[in-house]
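Shown here: the complex without one of its protein chains, the others still in place.
Take a look at chain A:
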Amino acid sequence: MKLPSRNTQFLARDSYRMRRLMDAARILPVLGLILLVLPLMRLDSGAESPPTAAEAVYLFLVWIGLILAAFVMSLWLRRSLGPPRPLVTPVSGRQGMAAPSMPPVAPKDD
């Protein structure tokens, strides 16, 4: 699936959903990090021994939650990916590029 260019101002509903899903995919690791450092804020310095079992349950639950979220997202996101590379690399995949004898386009800015 080829996504519309970035310059397009408005997208069809499907493309719009896909864009938001990509946003979600970018947010997920941040959310994950926040959830994973939460135990730090529950520290009870007065306790003799740390509540390791409870923390472990919490961390593993967050962990499996992240995995599930990534699983659901990957089902959708993989549609926006290109075709696979052939196992035996073709001698040249450049037929499509009728290369003009011009130097490459100068970068826009640095």
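Heads up, the rule we're going with is that a residue touches a chain if its C-beta (ideal position, glycine included) is under 8 Å from a C-beta of that chain, and two chains touch if they have at least 3 such contacts; residues count from 1.
By our rule, contacts and distances are computed from a predicted model.
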Chain excluded from display, named as in UniProt, from "Amino acid/amide ABC transporter membrane protein 2, HAAT family", "PqqA binding protein", "Aconitase subunit 1" or "histidine kinase": "histidine kinase"
Residues of chain A (touch criterion as defined above) contacting the omitted chain: 22, 25-26, 28-30, 32-33, 36-37, 39-40, 43, 48-53, 55-57, 59-60, 63-64, 66-71, 73-74, 77-78, 81-82, 84-85, 87-89, 91-92, 94-95, 97, 99, 101-104, 107-110
